[in-house]
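One protein chain is absent from this view; the other protein chains keep their places.
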Amino acid sequence: MQESKPLARTAMAARLARDIPDGWAVNLGIGIPTLVADYVPVEREVLFHSENGILGMGPAPPPEAIEPWLINAGKQHVTLRTGGSYFHHADSFAMIRGGHLDLCVLGAFEVAENGDIANWATGGNETAPAVGGAMDLAAGAKQLWAIMEHTTKDGRARLVRRCSYPLTALGVVRRVYTNLGVFDITERGFVVRELIEGLRLPEAQARSAATLLAD
Amino acid sequence: MQESKPLARTAMAARLARDIPDGWAVNLGIGIPTLVADYVPVEREVLFHSENGILGMGPAPPPEAIEPWLINAGKQHVTLRTGGSYFHHADSFAMIRGGHLDLCVLGAFEVAENGDIANWATGGNETAPAVGGAMDLAAGAKQLWAIMEHTTKDGRARLVRRCSYPLTALGVVRRVYTNLGVFDITERGFVVRELIEGLRLPEAQARSAATLLAD
Amino acid sequence: MIDKIVAGMAEAMAGVADGAVVLVGGFGAVGQPDALIEGLLEQGARDLTIVANNAGGGEGGLSRLMRHGRVRKLVCSFPRSNTGPTIFDELYRAGKIELEIVPQGTLAERMRAAGAGIPAFFTPTGYGTQLTEGKESREIAGRPCVLEHALFGDLALVEAWAADRWGNLTYRQSGRNFNPVMATAARLTVVQSQHVVALGALDPEAIVTPGIYVDRVVHVPYGDPQI
Partner (left out) sequence: MIDKIVAGMAEAMAGVADGAVVLVGGFGAVGQPDALIEGLLEQGARDLTIVANNAGGGEGGLSRLMRHGRVRKLVCSFPRSNTGPTIFDELYRAGKIELEIVPQGTLAERMRAAGAGIPAFFTPTGYGTQLTEGKESREIAGRPCVLEHALFGDLALVEAWAADRWGNLTYRQSGRNFNPVMATAARLTVVQSQHVVALGALDPEAIVTPGIYVDRVVHVPYGDPQI
């Protein structure tokens, strides 16, 4: 039997990028989601949105062409595509909260079979909690996809029946991309849309804490 | 005894204009209030606001210099002063509702001694009611001054104990300018600040339906 | 490639259903999407609810739509015209049109709320008046307020000064008025624009309506509003 090889983060991002159609307005959360932009071909016009007031973000500039006044929500230097625009924070979140983004992609600690997502706090007390725009994005976008490793470093499942970490939003995740496959959230729970090459459903199931239904 | 001569509308507007200090942001309602702008000397920088998205309105242009895209809330052609700006209707009313205007001047059918104002409907059914921005302005400006004839054409008092017409807002009027004088609204009711030349308090009182207190 | 510019009015109005709630921009004669209203008339949708600041004047624009019996209800702040009696007046007196009067700022804010994902908000405007009778009220921070709900459109008709193929828009002077707010508040936002410009021709710092709010743009270089 062939050993299956979990996707690297870049490959996960590339896999997700394939599913974003031309013309969508998309917000990418910090972490793995940010990598997605690199895998959307420029001829596909996807409008990337940033919470700090940018629509039509372009890729990171080369070091010699950095614009000091232009950063994304992850505080990285970015560029503006031709046709992009600037606005203030209240207008930016009006865009988010009003359901005008076709898609938001967030990293997560856990996603539950009922669509709940936990991505902002682990409940530990060592550092101050920090939510940023995650709750607004999760509640506001037309659809939310989560992208994350299938399990924690010590093997604990992240696809769960109910989240154990503090929630970000309730019942909002439509699809999860992991290093093992793609999983839709339906009324029946997680449905496997795709597994990486060589991985069989029982193996994916063994690394999950909720039932994975065959497509 | 000398006969007192009630002020003409233009004189009422001029009288009110004297009390607007340099630097105030002011919205003038339609009717007599609109005339006020003509009596504020240009060297006094008063920022006139218009509900349809203008701050820093200037006087009406001569016919040959009309800008077809620039009208005020009364749908009259106006100009923009150097330093003026445009914004949309929600931002315009945010400015009003948020208490950023120093003054709003409204015409009125009735003003009550408790500061209530009735200026939008007479209760008749012949035509459709029309409120425009009056309720927002009355509730939102830092202070509201009313300007109106002291009585109706058939002699009915407009300074009243309680309004009989449908209300625009409750307890908001600070001062009333009429063709007979200037009246502050205080916790004790109407207080006479000024009467036109030759008019004595009992004569003004006779044309009012609420008590006028001496200053 | 994103291209929201449509060739003609039929395409611009495709899919508008009977019973639609239609937000119509403009204030006075300025910023009125009259060509789109004409297109809506041609398209044939009936039983419409129109949300606009005014009730139309003269024979064009909203008046034409009303004259043809397409409007069931009008939601507006000021159904009165400087230019004399209107078709709306006629219909209203005859009991042939419903009217809901909303304070102008509340009207704007209810649509802003719809666009911004705020289902309801409290405002002092209108408290204690006929126009808020029956509405929930409470005192907040010492001021009595009423609860107002988001006002959504199925369709927004918007007049712009310049548009690009992404649907980015600018407006001209007081032509801005309700147009940018309405553009955010409808399921389908259709724009008539005086100018259609190349992508990148609009200053990113001066775009008033980012293209995300716009679905279709028709080039209608009609010139100046009537003086």
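Letters are used for the chains, namely A, B and C, taken in the order the chains are written, and counting of residues starts over at 1 for each.
Assume a contact is a pair of C-beta atoms (placed from the backbone, for glycine too) under 8 Å apart; a residue touches a chain by one contact, two chains touch by 3 or more.
This structure is a prediction, so every number in the text was calculated from the model and none was measured.
Considering the whole complex, the hidden chain is in touch with A, B, C. Among the residues A:56, A:107, A:133 or A:181, only A:133 touches the chain that is left out of the figure. The chain not shown here is touched by just one of C:32, C:104, C:123 or C:209, and that residue is C:123. Considering C:145, C:190 or C:214, the position touching the chain not shown turns out to be C:145 (whole complex). Although one chain is hidden here, its contacts on subunit B can still be listed: residues 22-23, 25, 43, 45, 47, 49, 55-56, 80, 82-87, 93-101, 140. Residues of subunit A that touch the chain left out of view are 50-54, 66-75, 77, 80, 86-90, 92-94, 96-97, 121, 126-137, 139-140, 166-170. Residues of subunit C that touch the chain left out of view are 109, 113, 116-124, 140-141, 143, 145, 149-150, 170-173, 203, 205-206.
Just so it is clear, only the chains that are shown with their structure count from here on.
Ranked by how far their CA centres sit from the centre of subunit C, the chains are topped by A. With centres computed from CA atoms alone, C is the chain lying nearest the middle of all the protein shown. One simple way to say how far apart two chains are is to compare their mean CA positions; for subunit B and subunit C this gives 29 Å.
Chain contacts: subunit A has no residue touching two or more partner chains.
In subunit C, the positions touching at least two other chains are 112.
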